[in-house]
Structures are given as C-alpha cells and as structure tokens.
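The structure follows.
Only a single protein chain was left out; the remaining protein chains are all shown in position.
For chain A:
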Amino acid sequence: MKTRRDSVKSILLAMAFFMVTACQWWQAKPSTLVLRFYPFVGDSPLALSSGLYPNPGGEGSYSIRDFQFFISNLKFKGKEAEHRVPQSYHLARFDNQQGIYELAITLPGGQEFDLMELGIGVDPEANGTITVAGDLDPNGRMAWSWDVGYKFILLEGRLNQGDKLLPLVYHVGFDENYTTTAFSLPGDTDVLNLKVDIARLFTANTPVDLASLPTVKFDRADAARIGEGLNTMLSMCKDECAE
C-alpha cells in the first residue's frame, strides 16, 4: 500500500527531474554571435568607387571599385569544448547599404569559448574541388576555373596619377597564401567588431608602388607578396571602428 511519505517522495522526485531537465534545456540553448567586419584603408573607412587612398609606395592615389574576400573554417575553442562552424565558407563583401560585412554564427549552448580561429582564403582541400559549400560557388565571381581554384581576395580599382588612369586588378589565390589567424574572445558578448585593413595588403614589407605592380593574378611571387598581408589584415576593434 502506498504511504503518504511515498507520494511526497515521488512528487519531489518528479519536481527534481523537471528542474534538471529545464536547466539542461536552458543551458543547451544555442546562442548567436554576430561578427561585424568594418573595411578600412589605413585609418580611412572604405568608400567603394568614391574614396581615394594614397599609393602606398609611389605617387598618386587609388580608388577601389570592388573588394571581396573569403573567410573560412571558423572554429571556436574553450577549455573543454571545440566547435567547428559547418560549411564555413563566407564571402565577405561590402557593397551594401551599411558598407560592412555581417556574419551571424550559432554557437552551441552550455559551453564557453575563449578563442576564435578562422582562415582567410579557401583551404587547399576545398580549393582543389568544385564542391558547393557555404558561399563557395564554382560559377561565382571568386572562381577562376576548376583547375586553378578560387580567388581568396578580389580587389579591383584604379590608380590616378595626374591625367593617367591605371586599372588595378588584384586577384590573389593559391594554396600557399591560405592564412589562418586567431582572436581571443572577450567573455559574454554577442557582437564582435573586426577591422579589415586593406592597406595591409600593400604594406606587409616594403610598401608596394601600385604603378609598378598594378595587377596580380597568376604570378606566384606577386601573389605571395600581397598574400603576406593577410595575417595582419584583420584585427579586433571595440567600438572605435564602428563610429
């Protein structure tokens, strides 16, 4: 026969079970982290087509008609946890109203992450295939052709030197220029601001005179010279780059 004490016990048990489940559910609720990429050329915010920026290693100034690049393989690490974003190929582009690239990442709940790793460009494995994953599109503007792979960075514009207008084309790819970088994550934030400094592409070593290197495509040494700037192109910024 059921005693009164048994009934109380089972009610308490049921309540405990309910609370544990609720906590687990609460903890496991995924969170969203928004990455905002703010494009700059040195200290000036990027203004597509209209902005004029000094030629880093020579005379004149240049404008940028288009700028896009691939971010890939986003990975979040904590003391005990690691989370790889699935199909993580994101084409950052800035030809929108706000002029920034925004990327929302869903992170699993109940875990703490203190490091974010990402690649700039396309990893060699994906670069050698025609797989459609994330923003990778073999028929897209960033694709060269299936035997060459993807452009990691696309920068097109013009150099003005007095009356002379020189077209600028920097299409930088190739496996050896794939770059990974990492940022420590400030605790408890749902928005991360990152500065994209395009000028770094031309100032990694000796500043490039755009007139003497107006195009970079398939010459591997030239591509590497621009590619060297990739590991310092991104940096964390608090609110100052969003102002």
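The working rule: a contact is a pair of C-beta atoms (placed from the backbone, for glycine too) under 8 Å apart; a residue touches a chain by one contact, two chains touch by 3 or more; residues count from 1.
Everything that follows uses one rule, which is that contacts and distances are computed from a predicted model.
This figure omits one chain of the complex; the name its UniProt record holds, of "TPR repeat protein", "Di-heme enzyme", "Aldehyde:ferredoxin oxidoreductase" or "histidine kinase", is "Di-heme enzyme".
The hidden chain makes contact, of the residues A:S7, A:T32 or A:S49, with A:S49. Contact between chain A and the absent chain runs through residues 48-49, 65, 91, 93, 95, 130, 132, 137-141, 143-146, 156-158, 164, 166-169, 171, 214-215, 217-220, 222.
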